[in-house]
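Every protein chain except one is present and positioned as in the full complex.
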């Protein structure tokens, strides 16, 4: 079983590898979830696929030696598949999902019943009013997602995020404000960028962090969220 | 039913059309024979194939208004598929097949029983000794193919050839020597060249004839053999 | 309606910014049964020389993956015979004809454009050059072409862009076709024969892979050349054609990709007819968003 967040490179027919994020990987193949329209959906059942991996650093869940009690997951709706392997990795799991509008939210029935689901939309058409970063006053009948997120951050033992990386500096700031001295790896952020080589050779996957440029393929794709704090 | 020698252009996945020479063509598809290793053999059964055609000028068999009595076919072994639609188009059909060596000759059981099969090899390992153009003395125990070909040329009402076009000037010369005033279309020669456009636009398929350059795709791929006479 | 020769006394107005590239469409109406010629802005002939040219010997086409190399030698029976054979066809086409001339000698070019000026429905000449021609000779042929009355389009080989494009623009070309296909070499497949001696063929490279090179040329040059540009090279979809216009082209030519997909011309033609007008000057820049 690969670490959630780690990846394999798959030959789906194009001139470059496609990263897949498996939930199960053994000699018989792998199980992964891809968005609609992904190149993998064009494969005929039973087609063998050439794979390289597993590669990269996934989510680090058990640093203190005991299983997790309280895990918070935060995702934009299009990034949900990358967090799916984490849905049952702690006694209590809360999942915050943000979408542009109601129609893009996932159906609650697609989640394990024990998981606490918190929905938010940018247009307020369902759940909390996004974006997740914003707290404070809301239009009548709506509640800001930002306040709820901060509550959950104080509750959680660990936070795993999967969003557009451009939002991570703001999330890192919020974590620093809500937690006193958050430990390294308390909040971990998944980054999705093209990874043509997967071994640190091509420099296509570089992302800028507080510790200098890092390669998502070898130092990531999961990074300490605090590495994204503005310097 | 397309004229034998006419062709369709088929989309077999590459950047250019592939010409196919159908023996049967209707709304349900086509029947054709291709050599081993041809791109069409990589198609999965049932795959729909985009076609353009039929195109080009095929063999002209019935110019005098009455069905043919005596038809002579002459082919290099690798060109046999292009003559296959002609095997049963006359009361008597004689087929001369030339190969480099015995192993490249087709099995006699693959032809209609009524067809008279004359085999020749360039190394004399089976049948007459080739090449077909040459008559005269032969090593002991062997007979030259050239003499037999000339006999058949006097017998035939019509001759259809499918060989490397570089040999047609010599064959045309032999026809002129063996027949007094051979009529136009008495001997017809099939030419296989790449035909990227099929409509006379690209000039890739030009071949040199006595009447100037002709395009195999529109003026051919079947030409009057006498057009290849050296000028 | 576009204007490809704004500085020319008669101009070169086309109803649609779409035409076939020279070398892929024949000399007249080869595609009449497969394409709605009225969707085109013009027909561009295959290259024509003043004197006859015979087809190249040896192998003429070789594919590799999605690309292919073509080497025909530009066979044609010479300008006078082409005109005798096709002037009737040309006069009945629903769109004007752009005659592509192989620009070898200035004197030949001058004679050719003089002869063409009286042929019905011939609206312009496009000059094609040997990639290895000298810049001096190329410019002299341009000057010779301008002695005629027809608008002159120059087609620049990809390899000669930097050396030729600015000169041609300054020496009075009415429009530029960017670009003629680059020269390429491929090993000749001997159908499985394990021949001890390797054989190769040189010719023009075609395929969708030319398109990113074309867009680079357009984005680098369209702002710097003060004349209409006709984009040519690997355009394989209506969206590709629109991308060319976005990056500064005034019209597009569809090259050898149309052999396998003749309806491509129809699809691009329909798309270009539906196109919204270009943004106004105070809006988003319409050339070079790179």
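Per-chain residue numbering starts at 1, and chain names A, B and C are given in the order in which the chains are listed.
Criterion: a contact is a pair of C-beta atoms (placed from the backbone, for glycine too) under 8 Å apart; a residue touches a chain by one contact, two chains touch by 3 or more.
All values derive from a computational prediction rather than experimental measurement.
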item: Contacts of the hidden chain among displayed chains; value: A, C
item: Residue among C:148, C:207, C:238 or C:269 touching the omitted chain; value: C:207
item: Residue ranges of chain A at the interface with the undisplayed chain; value: 11, 14-17, 37, 52, 193-194, 196-206, 208, 212-213
item: Chain not shown, touching residues in chain C; value: 64-67, 69, 159, 161-162, 182-187, 197-202, 205, 207-209, 211-213, 215-216, 218-219, 239, 243, 246-247, 284, 289-290
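The rule is short, and it goes like this: only the chains that are shown with their structure count from here on.
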item: Topology of the chain contact graph, where touching chains are joined (line, ring, star, complete, other); value: other
item: Per-chain Cα centre nearest the global Cα centre, belonging to chain; value: C
item: Two chains sharing the most C-beta contacts; value: B-C
item: Interchain centroid distance [CA atoms averaged], chain A/chain C, Å; value: 50
